[in-house]
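Handing you this structure, nothing more for now.
With one protein chain removed, the remaining protein chains of the complex are shown where they sit.
We just call them A and B in the order they show up, numbering each chain from 1.
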Amino acid sequence: MPHARALGRWLLFGLLALYTAFAIGPVLWLASMSLRTTAEIDRAHYALPTTWHWWKFAAAWVDSSYRVYFWNSVIVVGISVLILVAIGGMAGYCLARYHFRGNRVIFFAIFSTIMLPPQITVISFFQILVEYRLFNTLAGLIIVYIGVQLPLTLQILESFFKRIPQELFDAARLDGYSDFAIYWRIAFPIATPAVVTVVIVNFILLWNEFLYAVVLITADEKRTLPLGVYKFMGDQFSDVGMVATGAIISIVPVIIAYTFFSEKIIQGMRG
Amino acid sequence: MSTIPPRPPRHTWRVIGLFLAPAVAAYLLLTVYPVLRTIYNSLLEIRPREPSVFVGARNYVQLATDKTFWLAVKHTVIWATLAPLLEVGIGLLLALGLYARVPMARFFRVAWFAPVLISYVVVSIMWSWLYNYDWGIVNIALRAVGLEALQKAWLGEPRFALAALILVDVWKWTAFHMVVCLAALQGLPREVLEAAEIDMCGWVRKLRFIAVPMIAPTLLGLLVLGFIGKMKVFDLVWLMTQGGPLWSTETVSTYVYKRAFDWNTFDLGYPSAVATVWFAAILACVILFVTLFRQRDTLEY
Partner (left out) sequence: MRLVKRGITLSVLALLAVLVASLAAHAQDKTLTIWTMGGDQPGWVKWLDAIAGNFEKNNSGAKVKITYYDKSALLVALKTALRAKQGPDVVYHEPDQMELVDAGYLRPLDGIVPWDKVQPWAREAWTIKGHAYGIPYSWYTNEIFYNKKLMAELGVTLPATGQVSQADFLGILKKARAANMEPMVIGVGDRPFPGAYLTFEMLLRKLGPADYQKLLDGKLSYADARVISVLRYAKEIVDAGALPKAFATLKLSDSYQVFFQRRGLMFPQGTWYSQRAFAPADKGGQPEDFSLGVMNFPAMDAGACNNCRTAALSGGYGVSADTKQLGLATGFLKEMATPEMGELWTTLNNSPSGVLFDPAKVQNQYAWYFKELDRARQGSKYFIGIPLNFVTGQCRETFIQVINKAFPAGLVSVDETVRQMNEACYKG
């Protein structure tokens, strides 16, 4: 029954469009508010911008210290991600390609920490960082982030390394490469897709990370971006326009990363 | 093409050690040690400037009669059961929609995924505004269709606050589950799709009785992972309601955070006990699920 089928398709499209409005509507509203002043918003909360106040972004960047918070997030997330790739890559390669007693034990031990609730570790991390004078430092936060994200990183990289054909390594060994050279010059470069996935996934998770940051960082100039936006949910009377602008600043990097790498992320998650 | 690595000769034990050392060190120092330390903490009463006092099981006994704790447990379990069901359910429906090849599929996928990428801080700002009594869209919509009487301060009423938060959580994560379901559907053998093209009614039925059961393992895996993930929920609650009003959105994580960092005694022992008990509970659930479904590979997606 072609008519019923066409009707069905339109119904389906309609439902999906409805969900799309639900999913992305609030985000578009936030973006629209980021370009309007608070006075304009108070008059008509859901209207589109009539004048596009691009200067608000510059104001938030400079006056409201967003560039400090942005920079802190870049440092913390950048260093964490790169070290995670280094450590996770080596361990994932080793666990994937070398047979030895305890291989699976080590893998599952590390991977199982993915189910740990953060609360079981956050109190101890607080005490540990204080004792080693790393409380309220970016370095301390980086170390914690590495510990927290290692299981997921390891899992993604290990499962990728498993699928490389053995012939590649046999040939390299015949050519006289040392074990580490095989890893660094052959396996690691081949793992580019998995590395990209790991980088993007970790970037997204750590860029938005809140719980550990709010416990372990108290100084204003060391705040990461989520803490920076959090600060503006505060005492000053709700400058809705500026809060929206700041929120958009914090979202932009992640949206950009996603737009360019969405295919890779999805492939990586399927793998 | 063999992918099974051969057994290594003895001397590469050193190499293995070198490769694994950083990761294992990170694991021991940053996971095992803190967990053990928290468990140890739970047996103490920790005072800020004085040495800690060993109190044995006293914290655990206190926990058994702590009303707020049990409320928190109830809310967290409700959340962890309801939210994954909604997210995976709606995600599956969306994935089926995309699978049926509607126009603009790529646009839909990108648009739906945006909430997943947004930090909880921004999500809570957005939704606090949407739930605002006077100018939030929820109440405006109710007013527009003449249902003013149903207007509420959604985050301010104990009866509705938890549901309101769960809705935000579902908004954020559904697309993630959609992506995984879609990947699973697209991994099915082509005959399923081809057979579905024949006629519309048969198409729907075929999807329901063939395609969906075939991806059941994926769905179960998502539900289990979702359950475990929601048992830890903190950011959203803390940012929007801090466990209020009247403890109606208190979760185990917000309670631990409050007792540890926002209470007017500085004892870290009691919240450590709460965290330890919760960890044991999650561990028990995981073991239960694994034995129940006997499918360890559903834990990998």
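Observations, loosely collected:
The rule we apply is simple: a residue touches a chain if its C-beta (ideal position, glycine included) is under 8 Å from a C-beta of that chain, and two chains touch if they have at least 3 such contacts.
This is a predicted model, so every value here is computed, not measured.
Put simply, the missing chain touches A, B once the whole complex is considered.
Interface note: of B:39, B:63, B:140 or B:153, the residue touching the hidden chain in the full complex is B:153. Taking the complete complex into account, A:135 is the one of A:29, A:111, A:135 or A:161 that touches the chain left out. For the chain left out of this panel, the touching residue among A:31, A:86 or A:255 is A:86.
Where subunit A meets the omitted chain, the residues involved are 78-79, 82-83, 85-86, 126, 129-130, 133-140, 142, 184, 188-189, 192, 195, 215, 218-220, 231, 234-238.
Mapped onto subunit B, contacts with the missing chain fall at residues 47-49, 128, 131-134, 151, 153, 155-158, 244-247, 261-262, 264-266.
Methods note: only the chains that are shown with their structure count from here on.
Subunit A and subunit B have Cα centroids separated by 16 Å. Of all residues in subunit B, only 1-8, 12-13, 15-16, 18-20, 22-24, 26-27, 29-31, 33-35, 37-38, 41, 90, 94, 97-98, 100, 102-103, 108-115, 117-122, 124-127, 129-130, 135, 137, 140, 171, 174-175, 179-180, 183, 187, 199-201, 228, 231-232, 234-235, 238-239, 252-253, 256-257, 260-261, 268, 271-272, 274-276, 278-279, 282-283, 286, 300-301 touch subunit A in the complex they form.
Against subunit B, in their complex, subunit A makes its touches with residues 1, 4-5, 8-9, 12-13, 15-16, 19-20, 22-24, 26-27, 29-30, 45-46, 86-88, 90-91, 93-100, 106, 109-110, 113, 115-128, 143-144, 146-148, 150, 154-155, 159, 162-167, 169, 179-180, 183, 204, 207-208, 210-211, 215, 225-226, 229-230, 233, 240, 243-244, 247, 250-251, 254-255, 258-259, 262, 266, 269-270.
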